[in-house]
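Here the complex is missing a single protein chain, while all its other protein chains stay put.
Here is subunit A:
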Amino acid sequence: MLGGLALTATAHAGSATSIFSPAGTPAQSIFSLSMLVLSVTAVIFLIVAGLLLYAILRYRHRPTDTDREPPQIYGSNQIELSWTVIPILIVVMLFLTTTRVILGTEHIPKPANALDVTVVGHQFWWEYSYPKYGVVTANELHVPVSDPASMTPTYLNMTSADTDHSFWVPRLAGKMDLIPNRINTMWIDPQQPGLYLGQCAQYCGTQHAKMLLRVYAETPAGFAAWIKHQQQSANEDFTGNPEAAAGKEVFMHNACINCHTVRGTVATGRFGPDLTHLASRDTIASGAFPNNAANLRQWVDDPNSMKPGSLMPSMHLNQHDLDLITAYLITLH
């Protein structure tokens, strides 16, 4: 049964979020430990289940039996000692191996060239900031790939602004909770460029299900370019685009600015995601929808129609203002 499970799961190792297709050091060492634990337990299962099955079939009551009661046996010290000592040995072996992986993940010195990212969990989105570069973004985490020869891991220093959350990108590492009043750290080192998916793994409220995670691993050059772009202030060039310019006015004169930051403007709210480079992201609403004009417009109009329980209120804008504000938002690339 367990073997079957392992096989089925391995067959699906290609899944975008399978724990059996690791793409970074922590996930890889967890994977190796998992294989060991799975093999040990599978062997135990086969032996014990086999013995049980044998006993049930071999010692079933037969109509031909003359004696109703079999010989009564009350116990045996030797036998019982053996099935106490052997499991203890297995436990000690598993414990030592597990401890080695724990120390290898949680207790290694931090390389000098590691990148620090502060992760703050919110109901129901992720805030990422890069203190070294003065960059703040949301929902889509960009990190450099880490060459195994000279590791450049990313250290995620994580906390929560409201309820508990948990950061889980199965192909990169296990999960780590984000807890208010507490900073937890985990590190990741994706070794291939690409997009790694995951999602919040600790129940955090109504929209826990759609608090999705997207980690973009970039080549060193790609990452440097991304950072450089993110460091710039928001787009202010509305030449030939009067709608966007008017949309900016709508944005700045509504409650949007209480919650959102657009760097270089009067909008400096911290409650919702930073929108400075909103249009440069692939998705909105924490990975729940593709980032395009139609979705943005509906989102501003009535977030709860798309993601019930989202904390952003409907802005009650008229159709004209909605068009303008959408025109503005798509210029924030």
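Please note the rule applied: a residue touches a chain if its C-beta (ideal position, glycine included) is under 8 Å from a C-beta of that chain, and two chains touch if they have at least 3 such contacts; residues count from 1.
The rule we apply is simple: contacts and distances are computed from a predicted model.
*Asks:* What protein name does the UniProt record of the undisplayed chain give, "Cobalt/nickel transport system permease protein", "Cytochrome c oxidase subunit 1", "Universal stress protein" or "NADH-quinone oxidoreductase subunit NuoF"?
*Replies:* "Cytochrome c oxidase subunit 1"
*Asks:* Decide which residue listed in A:I19, A:A114 or A:M151 touches the omitted chain of the complex.
*Replies:* Answer from the full complex: A:I19 touches the omitted chain.
*Asks:* Which candidate, A:T118, A:T206 or A:N254, sits in contact with the chain we can't see?
*Replies:* For the chain that is not drawn, the touching residue is A:T206.
*Asks:* Which of these touches the unseen chain: A:A55, A:A225 or A:A294?
*Replies:* From the options A:A55, A:A225 or A:A294, the contact with the absent chain belongs to A:A55.
*Asks:* Against the chain that's been left off, what residues of subunit A make contact? List them.
*Replies:* Output for subunit A: 1-2, 5, 8-9, 12, 15-20, 27, 29-30, 33-34, 37-38, 40-41, 44-45, 48-49, 51-52, 55-56, 59-62, 65, 67-76, 79-80, 83-84, 87-88, 91, 94-95, 97-99, 101-103, 105-107, 123, 162-164, 166, 168, 170, 173-177, 179-182, 184-185, 197-210, 308-309.
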